[in-house]
Structures are given as structure tokens and as C-alpha cells.
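Apart from one protein chain that is not included, each protein chain of the complex appears where it belongs.
Chain naming follows the written order as A and B, and within any one chain the residues start at number 1.
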Amino acid sequence: MSALGRGRGAALAGEALETAAAWLLGVLWLLPLLFAIWTAFHPSAYVAHFSPFAPLTLQNFVAAWNAAPFARYFLNTTMLVTGVLAAQFVLCTLAAFAFARFEFRGRDTLFMLILVQLMVAPDILLLENYLTIKAIGLVDTVPAIALPYLASAFGIFLLRQTFKAIPKDFEEAARVEGCSTLGVLWRVYIPLGKPVYLAYGLVLVSFHWNNFVWPLIITNSVETRPLTVGLSIFASPDQGIDWAIICAATLMTSGPLLVAFLLFQRQFVQSFLRTGIR
Amino acid sequence: MAKLTRRSFAALALAAGMAGGAANAADVEVRMYFPVAVGGPVTKIIDDYAAAFEKENPGIKIKPIYAGDYQQTVAKVLTAVKGGDTPETAILLAADLFLLTDEDVVTPIEDFVKTPEDKAWLATFYPAFLENAKIGGKTYAIPFQRSTPVLYWNKDAFKAAGLDPNKGPANWAEMRDMAKKLTKKDGSGAVSQWGIQIPSDGNTAWLFTGITTGNGARLTNADGNKVSFDDPKVIEAVQAWYDLSKVDGTQPSGLISWGATPRDFIEGKAAMIWHTTGNLTNIKSNAKFDFGVGFLPGMKQNGAPTGGGNFYVFKGVPQAKQEAAFKFIKWMTTPERAADWSVKTGYVATSPNAYDTPAMKAYTDGFPQAIVARDQLKYAVSELTTHENQRVTKVFNDSLQAAMTGARPADAALKDAQREAERILKDFK
């Protein structure tokens, strides 16, 4: 009895310790965001002086908004992200379907070739990709930022796994009802893969929302520049760094994504759990 | 099908008609690539200038193209030139002079200077700014957004240390002494206020040129094909800079951040700093103490580098367009405009006349610190400008950073840099 009690006590202590450690880690991980929120809403003079009584202000947001054409950058990033998302969904779904449900000559070789892109991300080939884009005359356009990423080995791999896990009976039932090949894909596979699309979509959006080096190279003007590149130009002027304004700009630019994640957090994690990536 | 074609044709014709209505066929369009290197709504100021110019000069349309930082802008311009889409003019780094002439894409300004009035205009600019605009007597660039570093000092800290708050250091030795008095430690022995900070990360060479010039050394020749990184005076300059940290302990050790230094000054963590004049407005509006601005203190004499961007005119576009670009450049650099640009952005005005305009006088009367940069210009030299400039500058920066972090002795690092730079420059002799 007492041994059991001691065991319970130790377990409780262990649990408390674990909770404390988890929270410590959580706070550490949140620190940059907390700092950004605090700094953005207080005058610049308080950047290095934490004080709970510091006056609140929205001035930093006004200053940041006026200092660079963020509205345009938002539009560019939105166009970029929606474009990549739509294209990847369509292209990767079609390819994944073929790899999952068709027997055809050269399939396995082709699939291995596609997986090369898992290791060789487009960013690594930025020099050659720049020359390719230049050759087709698309430098400094939004499609140019998207092009190298439109087909994704990751997406094809992920969706192929998903489709393979769907029982064949479902497909056969649909066929009996007279569905064509694409009809089966549309009626059976895609609806059943929904959680995967959501998880994959969110990862994809956050990747492209935040992508920097390739857009930095391929864009040159306000009309095409995404938020990240705009932010980098605005954040490092000759006069040194004004953290209050940068934090305001950071919150502004990642705001939509943060809000989206807050809202969809549960579904996002849930759908990840159901993706079967393991 | 036939119907569709006819409709497309009609739409095309309509579009063409509309385009014709919008732009006068006789208009000369001048495209200007422009780098945004300072914070604030610079693009709006430039748009306003362009509109005002167009109003005064019917028949010329100015199209500014904002291309990011200097690096991106020059890449964009060179790409455009190679693609046969050459712009008429651009503002690019003064230090890109040899890059642009080696690529053979710019044309001398003298091609357009015809009237005595034009000649007089070309002679108005500060010689320090023209130093890296000329090759063999030809002017390839017109100074526009130019800067130079100065020393800022915290008057309150001076008072607290028993120094005269109205007198900054006149030379390097004085700066060293003052820095010793200004360095304060807290109870635990940690420094709570540094005497001096001379930023050394990123483009280390820029501020360092201030120290070498003050020590009587020149880093490059006018042809941009010879460097003297291993000149004993240059080595001495690095050593002196390093000693502020290593021997005196009045400057933080390791590289000092360019971006954070103004904030360090505003926070009272650094009593004296070297930084660009472009910071005047920022420091003025954020510092809670009175501050002074002075020349960079030299080891033997006064000296400072210049930096920033110039107008270039490009080859391979019709002469009428070049002439229009030239007209615009002249207009942009008139004393009134130069004064206005300087007041609005913090850049140094490029000609003495600008400082005689009423607008500038009113500004400097209320803010006398702004005049210091101008007065220092007579001691200023161009920043490091050579063929293969990016490469040579990086070699030099690397060696300076190695020396400033104590990883290598100054002389060994600079001798290696000299050898490497000579290898890069051997084709340009």
C-alpha cells in the first residue's frame, strides 16, 4: 500500500517536472514572438527597457506601413501562394494517382527520378534556374517565383502514399456505378485524402509565404516582390536597425498566417494525425 | 472561329487606340533604375521629383524603376542591358564605376556637356564625390545620393566623465584618451558604457578607409588596378583600431554591428560612435540626451571615405533619349533639388551651392550638426573602388575581420589580402 503510494508520489512529481520542462521549452520557443508583440506595440525607446507600464502605441505599425508598399507585397505573396498551391494540388494529385494506381512501363524508374527532387530542392539550383527563367524571359514576374516549385516530389510522394492506403474496393464500387478514371479520382480518392490536402496545404502555404532566397534573386521590383523580400529591403537600411518598426512589420506580414494557424490549429494537427505520414 | 478572330482583332485595335491616346508619340521616355537604400518613403520623393520635372519639361516622361538595394539594382541593370532592354539612366553605387566601364555599358557625361552653362554645372560638385566618378579625365557619373561618416558623441556622458561636452576629439590620440575616461564598468566588472564604437561587420572597409586616410595612406590608385593593403600605414591603422578593444578595452571586442550601433548610442551604451551622416535624423529624434557631431579623428590628419550612389548614363540608347536623361540629371542636381533631397533624406548635398539655398540655410540654422559632414568633405576620399570591386572589397573585408576578431595578426592578414587582390587585378594592369 505504502509502496504503491510512494510510486504514485514519484509519478506525480515526475509529471510535474515534465509539465514544467514542457512549459519552459514552450516559453523559450515563443520568446521571439512575444518580444515582437511587446516591441511592436510600444514606442521605440522601450525596445531595450522592459516595463509593464510602458505606453501602448500603434505608431510603429503606421510607420512600417508607410515606409514600404506592403499592400502590394501582400498582393504579390497572395498571388504567389495561391498559384503554387493550386498548381501543386493539381499536378501532384494527377502524378500521385498514376503512381499509386497504374501499372505502366518505366513507373519505378520515373518515380525514383522524381524523388531526386526531395534531396535537390530548387533553391540549391538557383543559378541555373535563374538562367532558365532568364531564357524564357520571365525574370521579375510572379510566375517566375512560382515555376521551379510547381511540381513537388514531396507532394507526389505524400499523395501517392495516401492514395495507396485507400482500399481498392472503394474504387471498384465507383467503377461499377460507371465512373471514368478521372471520375474515380475526383469522387473517391480526393475526398478521402482531404485531411492530407489540408495538412500539406498549410505546410506549403507557410513555406512559400516565408521563402526568401529564390524570390530575392528573381524579383527586382515592387510589382513582383513578395513580403519576405520587401521586408529584407526595408529592414536593413543604411541608418541601422529600428527594432520597433521591424517587429511591427514582422507581425503585419506574418499576421495572416499566425491567425490562420490559430484558427485551424485543431484541424491542422488532426489532419496531420490522419495523413499517415510516419 | 472566324467570329472569334474578328472580335480579337477588334479588341486589339481598341487597345492600340487607347495606348495611342495615353502617351504622346513624340514623348521621350527616360527609364531610371533606382535603388532604395534608406528607410522612409524615398520612392514617393522621387516620384514627386519626376512629376515636377515632367511638368516643366513637356515631351519627356520619367519612369523610375525601384529595384531594391544597390546590389539588386546593378544586377537588374546589367541583365536588362544584355537583354537589349537598356535603360537611359540609373543610380548605382559610386564604387561600381569600374564594373560599369569594364562591362562597357556607360557613356561619359562630357558627351552631353556643350554649353558653358553645362560646363559650369559639372564643375560645381565636391571633388571628393567626383574622385570615383572619373577615369582618365572623363566623368562617367554624377553624384546624387552621397554620404560620409562622422563621429557622434554623447554630451551627457562627456559631462559625467568630466570632459568638455562641447568639444569632440580632434584626433585619434584624443579619442583614445576620452574613450578611456568614458568607459564605465558596473559592480560586477561588466562594461555598462563603452567609450567608442567603430562598426566593423558587413562592409568593414568603408569606415576603415576613414582610419587609413587619417593615417595618410591611400588604399587604391586612380586607375583602380592597384591596391596597397599591406602598406605599413594601413597595417598600423588596423592595429590602432584593434588596440581600442584589445589594449584599451574601450571598445567591445569582436566585430561591432553596423545595424545595432546607432541603437547602442541612443541607449547610452556607447559614448562615441562612428556612423553615416544619414543617421542624424534618426539619432536626433530618438536620443534623450544632447549630442555632438564631429569629424572622424585622424591619427595624423583629417580623413573620411565617401559612399553612396551616382547617376550613370547608358550606351546603346538613341541620343535623343540620352539627352533627355542628361537634362533630367541636371535638373535633379540643381542646388534647390540637392538641398531638398538632403534635408528630406539626410544624404550630403553634392555641391557647395546647395548649402547656400534658403531651404538648406533654414535647416542647418536649426540643426548645425548637419553642416559637419559638408565641412569634412574637403578631407574625404573615395571609398575602395577598383576593377572587380566586389571581389577585392570582400578580400579586404575578410582580412580586416580576421584582424579585428584577433584570429590573425594584422600584418599577416593584410599581406595575404594584398596577394589575393593582386591576383584578381592582374588582368587589369
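Assume a contact is a pair of C-beta atoms (placed from the backbone, for glycine too) under 8 Å apart; a residue touches a chain by one contact, two chains touch by 3 or more.
Operating definition for what follows: contacts and distances are computed from a predicted model.
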| item | value |
| --- | --- |
| Undisplayed chain, where the name is taken from the UniProt record, one of "2-oxoglutarate ferredoxin oxidoreductase subunit alpha", "Sugar ABC transporter permease", "Quinol oxidase subunit 1" or "Cytochrome b/b6 domain-containing protein" | "Sugar ABC transporter permease" |
| Listed residues B:A260, B:V343 or B:V372, member touching the removed chain | B:A260 |
| Selected residue (touches chain absent from view) among A:L33, A:A63 or A:I166 | A:L33 |
| Touching the absent chain when the full complex is considered, from A:L75, A:I114 or A:L192 | A:I114 |
| Option from A:V188, A:L204 or A:I241 whose C-beta touches the chain left out | A:I241 |
| Residue of A:A68, A:C92 or A:I190 in touch with the missing chain, whole complex considered | A:C92 |
| On chain A, residues whose C-beta touches the chain left out of the figure | 18-19, 21-23, 25-27, 29-33, 35-36, 47-48, 91-92, 94-95, 97-99, 102-105, 107, 110-111, 113-132, 147-148, 150-151, 153, 156-157, 181, 206, 209-210, 212-213, 217, 227-228, 231-232, 235-236, 241, 243, 246-247, 249-250, 253-254, 257-258, 261-262, 265-266, 269, 272-278 |
| Residues from chain B at the interface with the omitted partner, ascending | 71, 75, 78, 102-104, 188, 190-191, 194, 200-202, 252-257, 259-260, 264, 267, 269, 388, 390-391, 394, 397-399, 401-402, 404-405, 407 |
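The rule is short, and it goes like this: only the chains that are shown with their structure count from here on.
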| item | value |
| --- | --- |
| Complex contacts: residues of chain A adjacent to chain B | 44-45, 47-48, 66-67, 69, 134, 137, 139-140, 216, 219-222, 225, 229, 233-234, 236-243, 245 |
| Residue ranges of chain B in contact with chain A within the complex | 36-41, 43, 65-69, 72-73, 75-76, 79, 83, 147, 258-263, 267, 275-276, 278-279, 282, 286, 288, 346 |
